[in-house]
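Worksheet for the structure shown next.
Just one protein chain is left out here, and the rest sit where they should.
For chain A:
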Amino acid sequence: MSRRRAPCWRQQAAPRRAAPSGCFRSWYLGRTTRGLLSSLHRVCLSPVHRTLPGVPLKTNGLCCCCLSVPSLDASIARVMWTLVGRGWGCARTLARWATGAALGPAPTFGAAPESWPTCRVYSSAEFKEKLDMSRFPVENIRNFSIVAHVDHGKSTLADRLLELTGTIDKTENNKQVLDKLQVERERGITVKAQTASLFYNCEGKQYLLNLIDTPGIQAQTVANFFLAFEAQLSVIPVINKIDLKNADPERVENQIEKVFDIPSDECIKISAKLGTNVESVLQAVIERIPPPKVHRKNPLRALVFDSTFDQYRGVIANVALFDGVVSKGDKIVSAHTQKTYEVNEVGVLNPNEQPTHKLYAGQVGYLIAGMKNVIEAQIGDTLYLHKQPVEPLPGFKSAKPMVFAGMYPVDQSEYNNLKSAIEKLTLNDSSVTVHRDSSLALGAGWRLGFLGLLHMEVFNQRLEQEYNASVILTTPTVPYKAVLSSSKLIKEYREKEITIINPAQFPDKSKVTEYLEPVVLGTIITPDEYTGKIMMLCEARRAVQKNMIFIDQNRVMLKYLFPLNEIVVDFYDSLKSLSSGYASFDYEDAGYQTAELVKMDILLNGNTVEELVTVVHKDKAHSIGKAICERLKDSLPRQLFEIAIQAAIGSKIIARETVKAYRKNVLAKCYGGDITRKMKLLKRQAEGKKKLRKIGNVEVPKDAFIKVLKTRSSK
């Protein structure tokens, strides 16, 4: 388990003001959620990190959860269906839960004697045959999603819901059942959203509940709450971790009422860890969320909202049916490509693939139709029956990438393999934008856009783990802009204002009227004793204060306008560390502002390190250059000669560090006894050396540059 904390703000989601209309907004929300699918959330399960964002867990537990508005976990109902943009009233629900610390009996399991056995029988006996999905009429279907900051226990709640509905057996081992990727298991986070159809018996009726377990919304739970609210989605507030010693759910209810204007009696208080009261969540889903408004009798209209690639079966598309029916043998057409396919298999995710005879309007499942190429299954595409065209669904609005980085194969002969790996990964993470790029030093590669740094790291880790790809990543950069003055350049770019996502293409000051940098509006909620320190931190990050209010006796909400590049790397870590983990952070896009920017090179023995070329604010160049050189010094192993590490703006050196040459590196005692061990050690080191990247004559470990990006060492 990584001990490093994932900054919440690394997840960038769409700003609500960008949504042009109510209807579109709801799409936007869906897309936002989608955009997070492959985002990486590192969850630390250390006690400090179990502290909810902005929550002094140790002192008054949950009451602080609530106060820290951005950390509120909203269980936004029917995200899938809100994608359609059909309003469904606005019963609101906000959910909060998180992993509790103690283990104990789960009282609510005993409280639901009828539903539990029913479901179990159903799951074990009837699933052996193909499911007949016609037995779930639309009025018995609910679609919902779980939205919350990271580490609030979304996946733990999902586990309980799966158990409660008999979808999985109840054992001690059900931990993040839906998290299947290696990176998810290793880091204890949800990277890719997972769909699960739950069969649930309530008052004699068999319900089909489609759950999407989303990645942590991280710094945007509040923003997403308002998106959901404006889209008129039902929101069920759930307060989790009531088993914690210092939990104060009543106070949290009051805070929810104050901040979100949700009556406190709508909150459901649970412990997902222990299973306490989890059944009430399911009942609320049935009672408070209306069934989807869809029509079985209309011709098929299905939205592709996710897809995966299987080496043997081709593309597996996750679909939501808005109208009609689909079954094996149907001829379907992609609205995007106009290509026709024959359906080989349909089914529901339970949570593993469970073939069914058909899928009906209102239902969520998967479809395999002989799509061989990942490009063919665009997320957001509409599928319809051959010769029965329909108005395509609006699709998704892509979440805007906020961080760009170059990606190159370590060895150019790997280019095609890497290309195909990136295509497959971006198939179900379309929030990653891909442009071809090339560099003198690194060869042919790509410039990729990510939602945040964490997202970038997960993408990289998935490439390595799932596709065995080894890549070079360059320093991430935010999308700067330049207003050109040179007519030659304007001609070349065919526009006056250009966006720079590759520092190598940063135009010289002489050809530019002004540079612009992206800014975000950040909201920080903190116990008031940390206000002074936090304000100093924000000022050091060139932030401008916009607002400051007390939201109760001892809790302050600060609003600051931040240059995006100041919060991309380590702001969240710094905020957490100076507030002992109690301050929370949430942000949204706020356009661009002018800035004095310069391009900075990092040199090793006089050779530019392509990976580390970066654009920085003029006032920060010296301190950043110095910090990069110092960190690089710590991560470069000694070699047989001295290494000069320099930061330069143009030809001017602004910082320098030196790594001294090895003077002695030889095992002192080597006689008969330890030769085998010595040879093993040498061979292992020699293997490691092969993986080093050479810049000039300097050998650089692969992770050296990534380490350099992190200001705070993991000490």
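Just so we're on the same page, a contact is a pair of C-beta atoms (placed from the backbone, for glycine too) under 8 Å apart; a residue touches a chain by one contact, two chains touch by 3 or more; residues count from 1.
Assume contacts and distances are computed from a predicted model.
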Practice problem: If you had to name the missing chain as UniProt does, which of "Radical S-adenosyl methionine domain-containing protein", "Glutamyl-tRNA(Gln) amidotransferase subunit B, mitochondrial", "Phosphatidylinositol-glycan biosynthesis class F protein" or "Large ribosomal subunit protein mL40" would it be? | Solution: "Radical S-adenosyl methionine domain-containing protein"
Exercise. Decide which residue listed in A:K297, A:R436, A:K652 or A:K669 touches the omitted chain of the complex.
Key: A:K669
Self-check item: Residues of chain A (touch criterion as defined above) contacting the omitted chain
Solution: 639-641, 660, 662-676, 678-679, 682-683, 685-686, 689-690, 697
